[in-house]
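Heads up, one of the protein chains got dropped from this complex, but the rest are sitting where they should.
Let's look at chain A:
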Amino acid sequence: MGLFKKIASAMGRSRGNMRILVVGLDNSGKSTLIEHIKPNKASTFEATPTVGFQVQEFAKNNLNFTVIDMSGQSRYRTLWEHYFCNVHAVIFVVDSTDRVRMCVAKEELEEVLKHDEVQNSGMPILVYANKGDLPGSMSRQECADELGLSGLNDEQTPWHIEKSNALVGLGVEEGVNWLVQTLQSASGRRETTEGRRSSGSGHK
């Protein structure tokens, strides 16, 4: 079973499959941001609060993306923890103008980082400080400090924060590029390390 899964995952990665989980508080702009990651954008997009979750699948830059857009409303936040398995990366979107709820965002991010699938798998975390165009928005550094990102071990959990404006797609592309690079270099590293290791010890 372990061997089968390993082969499958290696083959999946080689074909360029990316499964990304997008989380963040409600009204932070997750669905709008995903709309800008998609290559062929809908002509009119009207953001409505997501109920439960939505899955978007598309191909971009020779990669097959599967993006799971979780609802950020507090009653649906309990769902997040069930979608971390088989995910390659996590995108955490935060509303950089919402100073009063920064503590809640920090708490939820800590919950994500504490999750078994995230903690020890070296899964990269990309944080979008969204709504950067609005007056009174916090800078990248401020957001990183408020969320306590600077205390993260970069080796254990690679992270990156990108200021974005999901309405026009500013900064979205840069973040995704970082994510793709990180994942590719990580998979390269993993292949070399796994080659050295005896079989059956790498994956669960």
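Criterion: a contact is a pair of C-beta atoms (placed from the backbone, for glycine too) under 8 Å apart; a residue touches a chain by one contact, two chains touch by 3 or more; residues count from 1.
In the analysis below, contacts and distances are computed from a predicted model.
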Omitted chain, identified by the protein name its UniProt record gives, among "Ribosomal RNA-processing protein 41", "Gem-associated protein 6", "NADH-ubiquinone oxidoreductase chain 3" or "Bardet-Biedl syndrome 1"
"Bardet-Biedl syndrome 1"
List the chain A residues touching the unshown chain?
25-27, 74-75, 77, 97-104, 106-108, 111, 136
